[in-house]
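Below is one structure, written out as structure tokens; the observations come after it.
For this view, one protein chain was removed and the others were kept in their places.
On to chain A.
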Amino acid sequence: MIESSPAAAAPCVATHHEPSWRAGVKTGLPSLFGIGAWGLVVGIAMVKSGLTIPQALGMTLVVFAGSAQLAALPLIAADAPIWVIFVTALVVNLRFVIFSALLAPHFAHLPWRQRLTLGYVSGDISVALFLQKYPSPAPEIGKLSYLKGLLYPNWASWQIGSIAGVLLGSVVPPEWNLSFAGTLAIICVMVPLTAGRPALCGVLVAGAVSVLAHGLPYKLGLLAAVLAGMLSAMLVGETAEKLRSKHG
């Protein structure tokens, strides 16, 4: 009762805000199934590529980056130099630089330890869902609780799925294609972000470029696709604006 009185609790982004935490959990809930399934697939892939169970468990708990892990596995199997694996992981993770640049201004005032942890556990889907609700970095009560409500269950379902995958190992038949559930989850997050002509154009260009440039070494195709998509979205947006100001 005391907490709910606005006079007693000074409004602060960092204060725990129960309704926002619950709203975050609720928003993220449907994606957890896909995340868990995706984790399961990566867990299975790690064991099948020859990692021991402790190594695979260590990798999932410490690294927490599905696509970077998947990219590293064939390189480990091929005895690639460690710096090559590092660069590959950096490039595969580059999209997170963009995500963290979008998210960081919202929480710049928090202590560095908290920023380090929050950044480390922020996955694609959680960031996209958060930015859908809070597009502006202006401070708002409950923002941090909402983000935590998205991030922590997301982390937990990834780890549960991944550990299950490591332990189940080769039992699951590969033709089930469980990773497809992860792909479907990403589509559901992507669709609302694709509102408007510039964004739609960006998504189509990024998709096409990533397919065409898929053969590039070190997963550079992914980076090229994101850059090409963003540039074309921006060009379409600016052109539309110019036309509007000319006619309007």
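FYI, a contact is a pair of C-beta atoms (placed from the backbone, for glycine too) under 8 Å apart; a residue touches a chain by one contact, two chains touch by 3 or more; residues count from 1.
Quick note on the criterion: contacts and distances are computed from a predicted model.
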{"item": "Chain excluded from display, named as in UniProt, from \"Glycerol-3-phosphate dehydrogenase\", \"Ion-translocating oxidoreductase complex subunit C\", \"AzlD domain-containing protein\" or \"Na+/H+ antiporter\"", "value": "\"AzlD domain-containing protein\""}
{"item": "From A:C12, A:A138, A:I187 or A:L243, residue that would touch the chain that is not displayed", "value": "A:I187"}
{"item": "From A:A23, A:A104 or A:A156, residue that would touch the chain that is not displayed", "value": "A:A104"}
{"item": "Missing-partner contacts on chain A, residue numbers", "value": "29-31, 33-34, 51-52, 55, 58-59, 62-65, 67-69, 72, 76, 79, 82, 85-86, 89-90, 93-105, 107-108, 112, 115-116, 118-120, 122, 124, 127-128, 131, 175-177, 179-181, 183-191, 193-194, 198-199, 202-211, 214-215, 221-222, 225-226, 229-231, 233-234, 237"}
